[in-house]
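Shown here: the complex without one of its protein chains, the others still in place.
The chains carry the letters A and B, assigned in the order they are written, with residues numbered from 1 in each.
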Amino acid sequence: MADLKRFLVRRAITFIPTIIGVTLITFVIAFVIPANPARAWAGGIKADPHVVAAIVKEYHLNDPWYVQYYFFMKGILTNSIVDPLFNYKVMSYMLARFPITFQLTLFALFFLVALGIPLGIISALKKDTIIDAFVRVWALTGVSVPIFWLGYIFIYVFFYMLGWITVAGVPYPKVHITGVPIIDALLSGDWITFAENVKRFILPGFTLGFAGIGIIARLVRNSFLEAINSDYIYFAKMRGLRNRRVFMHALRNALVPVVTVVGLQFGGLLGGAPITETVFGIPGMGRAMVQAIFNMDFPVLIAGTLLAALIFVITNLVVDILYAVIDPRVRF
Amino acid sequence: MSGEVQREPLIEVENLYVYFYTYAGVVKAIEDVSFTIYKGETFCLVGETGCGKTVVSRTLTNIVPPPGRIVKGKVIYHRDGEEVNIIKLSEEELRNIRGREIAYIIQDPSAALDPLYVVGYQIAETMVDHGTVKDFKEGFGRAVRLLKEVLIPDPERRVKAYPHELSGGMRQRVVISMGLSNEPKLLIADEPTSYLDVTVQAQVLDLLRELKRKKGLTVLLITHDMGVVAEMCERVAVLYAGNIVEVAPVDELFKRPKHPYTVGLLRAVPNPLTEIEKLESIPGTVPNLIKPPSGCRFHPRCPHATEKCRREKPPLIRVGPSHYVRCWLYAGRGEEVAKSE
Partner (left out) sequence: MAEEVYEKKILDRFSDALIAFLVKIITLFRKDWYRRNRSRVEEWRLMLYALNRSPIGIAGLVLGMSFIIVGIIGPIIAPHSYDFSFIMATGQYKKYFLAPPGTGGALLGTDDLGRDLLSQMLYGARISLVVTALVLPVGIIIGIMLGLIAGYYGGIVDEFIMRVTDMFLAFPGLILALALSAALTDRMALAIANNPYLTGLVSFIFAVKPNDALNMAQTLSIVVALWIVWWPGYARLTRGLTLQAKNNVYVEAARALSMSSVGIMTKHILPNILGSLLVLMTMDVGSVILVEAGLSFLFGAQMKIPDWGAIVQHGSQYLVNGAWWLVMIPGLAILVSVLGWNLFGDALRDILDPRTRRSIEFKVKKVKKASEEAGEVSK
């Protein structure tokens, strides 16, 4: 455990430059490149100069860049900065969106794991057959599909043509435990809200996970093949172990690298899935950031990238810890 | 120890052919191999790397890895007075034999163990799956005793160790304890020492000999090391390029090697029985078994090769009691037989 603590501290120290770097890049893009954010916030070219001056003062826009950077970061982290366009507290606004993105990611992850892993195993067991070829083509198609196109196909077929699903809005259960609607519904036994959430998120989740399903399936296939061709599996057969036990040995070994990739995918998706959220009109972090970019609403953008970068480093850390848990050879 | 006493056969291999169907072509790895292992003896298969020793051992429970296939031949296993042909058994029947009645110890102990499970679990599962213990709890208890038997210090702690936490010698002991766990009738030890340090090698061989004596095991030992042969075996079969070229009791083989390959092999290593000053190598290289040499497979490297050797496959000739050789040099100097002991 002492090892774990030391590992965590060491990793946390390397995070700091990453987080600072990421927010700094965003900051530079947001404030240094565009001509005049204050005027844009005050209403564009015809803005009242007094209002512009007030905004400049309030957001320290005439101060040196490092002062501005400090002001924005502190304001976001302490949730004291107010959005210049919409008058809400920036961090509260983003944090309210996070559970929705989280829920979308959970659905995508479900498809990733529930379809990707079995497909990969079948593909490995039926190596060089038509099934294997199918999984291979699916994997390649998955990474080639424009995600917005796939989303619209689903909307067109299941919403316009068949009317099976609902696409707008996120129903919340009455109880607030974690903030993630579907988890809260599940915990409080609110099955109607649960079903409504499933109906609304199943297609976006599948769309978002589609590319990953193929990637995971291919990865599982290759690592499973590597496992079943290894000496310890052969030796397990030579020891006359039951088929099911031999299979479990192979599976557990095959899943070690998969955990890493699934974890990283999860982290990537959590950072916001702008296209899926835009297509399905899901009010998550990705869509909020896209809108912020168009509105020149930079405080929201910085808060969003800060959150995304934090999520990225944290999931990386969790993946590393998980890796050490499932593979005894890895030590912190 | 010689052939006078009436001996009971345990395994009889008859005219075995194993081919590997690779992209490059058909590798004729084993051709016309016959031998018998008697109960209670240590039988040795010796030959260079790639001569097919391991493949032969795997045919004894019909577990030749793909793309290999047993094309022809019989493996008769004397199972409680009954004769069964291993090649004809179903996968489930074979599974019951593997690890239970015929157990293996393989070359590389680091690769043989699943890195994700503690060694105790892996020893225990070998017994659980054969029903020799009732559950994992009993299995772990037995595993501790087995580890003690193979002289692993502090077995109560080591049983919970992962393979990477053990040294190479210890891992090989773990593999040996797995082989012994179900008290098999035949233990097949495939180069059990080649991945180990020299000092550890001697310990492992001592251990094997001690266990064999204590339990009355029958052992098939596979090695390329003539020193190990001299130390461990009672009878030896010399394998060259998928053919058995000579079978003899160990003393006989070291004192009166007949086949030119055996002679070369003994000259290439320090012979523990005779004093040879200079070590010699056998000229040439191991042949490609996709297109093996015609006639005798050894003829391209043989100092005594004649036109006949190039054309025709030599017969098996009995040159002494329990001493067989497959070579044209001895044609007419003994009785031609279909299969050796």
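Everything that follows uses one rule, which is that a contact is a pair of C-beta atoms (placed from the backbone, for glycine too) under 8 Å apart; a residue touches a chain by one contact, two chains touch by 3 or more.
None of these values were measured; they are calculated from a predicted model.
K.L.:
Of the residues A:114, A:140 or A:175, I need the one that contacts the missing chain.
P.N.:
Considering the complete complex, A:140 is the one touching the chain left out.
K.L.:
Per the definition of touch given earlier, which of B:157, B:215 or B:291 contacts the omitted chain?
P.N.:
B:291
K.L.:
I'm checking contacts with the chain that's been left out. Which of A:17, A:43 or A:189 qualifies?
P.N.:
Of the listed residues, the one touching the omitted chain is A:17.
K.L.:
Among A:152, A:247 or A:323, which one is in touch with the chain left out?
P.N.:
Within the whole complex, the residue contacting the unshown chain is A:152.
K.L.:
Which chain A residues touch the hidden chain?
P.N.:
14, 17-18, 21-22, 25-26, 29-30, 33-35, 136-137, 140-141, 143-150, 152-153, 155-156, 160, 268, 271-272, 274-275, 278-279, 286, 289-290, 293-294, 301, 304-305, 308-309, 312-313
To be clear about the criterion, only the chains that are shown with their structure count from here on.
K.L.:
Chain A to chain B: how many Å between their CA centres?
P.N.:
Centres of chain A and chain B (C-alpha means) sit 55 Å apart.
K.L.:
Could you pull out which chain B residues touch chain A in their complex?
P.N.:
58, 61, 63, 65, 94-100, 103-104, 106, 108, 111-117, 125-126, 129-130, 162, 164, 175, 178
K.L.:
Which of the residues in chain A end up touching chain B in this complex?
P.N.:
My answer: residues 230-243, 245, 249, 252-253, 256, 326-329.
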